[in-house]
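The complex appears here minus one protein chain, its other protein chains still in place.
Let's look at chain A:
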Amino acid sequence: MAFAFCVLFLQGCAGWQSALDPKGPAAGELAWLIWFFTALCAVVWALVMIALAAPLVMRSRSGDEPLLLDEAAERGKMRVVVSAVGVTTIILIGLTLLSFFANRTLAAIGSEAALTIRVTGHQWWWEVRYEDATPSRILTTANEIHIPAGEPVRLLLTSTDVIHSFWIPSLAGKLDLIPGHMNVLDIKADKPGVYRGQCAEFCGAQHANMGTFIIAEPRPKFDAWLNDQLQPAGAPASGEAKVGADLFLKRPCVMCHRIGGTPAGGTVAPDLTHIASRQTLAAGTLTMSRGNLAAWIADPQGIKPGSHMPVVELSGDELNAVVAYLEGLK
């Protein structure tokens, strides 16, 4: 039945956010587990349905006295029922052991993780911080998590507001981000690629638009990316962008956002130092483009109602200037 649905709605099976399309060892183990459980359960269900349908082809006993029972047949039934319960018990013990050992396999994946990334949930975006012993090598970014492909990575998950849940279906199962708690999730992407995920624990108005991406790259490319991101923001390239930079600092933007290398040091909203290098805006809500940047700044409550990004009154020219500035923050 599941297969029939897959054929019917084919586009869903090859999604980039699917537990059935694993791209890492954890999701691979889990996909195998899902299929095994599904197959076994399907067999059990089919047997129950056959047993349910069997009496429909029997002779009717509606004429008989209801209390008149065949003792021998009752004893036979008791034997069948007891064996069915026995088989059920054995299957359940087997499945319990199977899930126990699968859990151990998952726990072993991150044992030699070299990279540690702290992911903090916010309503409704993800703060991503690359931990490093050298303070100047600590990088803070948002929503998109670059990792080296083929290497295990340790994610430290927590939250400063409500409970969120971090879930990249094609790489691993989900784990909650809980204020006051720190959870550890180890992930590994086998191949370079972009893997989408989104918040899985209801977290308020914009729970639906709290996407995140894991971008797995070959090690050299990842190192280059990390070094680029550690640089402060570049100076505005054009006159318009310079006006935009000034506006950014004079207007409320600066209260919440940080842009490295400028006085803007707000930490309650995503770090914008290299915003233009990201693929999406507003936690996966819009793709990154000049038009979307302008739209998002002009009407955040229309695009993401309830979001904590306020409307900042800007004239048309001012808006263009701010967008020109942000667009240059590669």
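The rule is simple: contacts are C-beta pairs under 8 Å (C-beta built on N, C-alpha and C of every residue); 3 or more make two chains touch, one makes a residue touch a chain; residues count from 1.
We take it that contacts and distances are computed from a predicted model.
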item: Listed names "ABC-2 type transport system permease protein", "Cytochrome c oxidase subunit 1", "RNA polymerase sigma24 factor" or "Biotin/lipoyl-binding protein", matching UniProt entry of the absent chain; value: "Cytochrome c oxidase subunit 1"
item: Listed residues A:33, A:189, A:259 or A:294, member touching the removed chain; value: A:33
item: Where the unshown chain meets chain A, residue by residue; value: 1-2, 5-6, 9, 11-20, 27, 29-30, 33-34, 37-38, 41, 44-45, 48-49, 51-52, 54-62, 64, 66-67, 69, 73-74, 77-78, 80-81, 84-85, 88-89, 92-93, 95-96, 98-100, 102-103, 106-107, 123, 157, 161-163, 165, 167, 169-170, 172-176, 178-181, 183-184, 196-209, 211, 284, 305-306
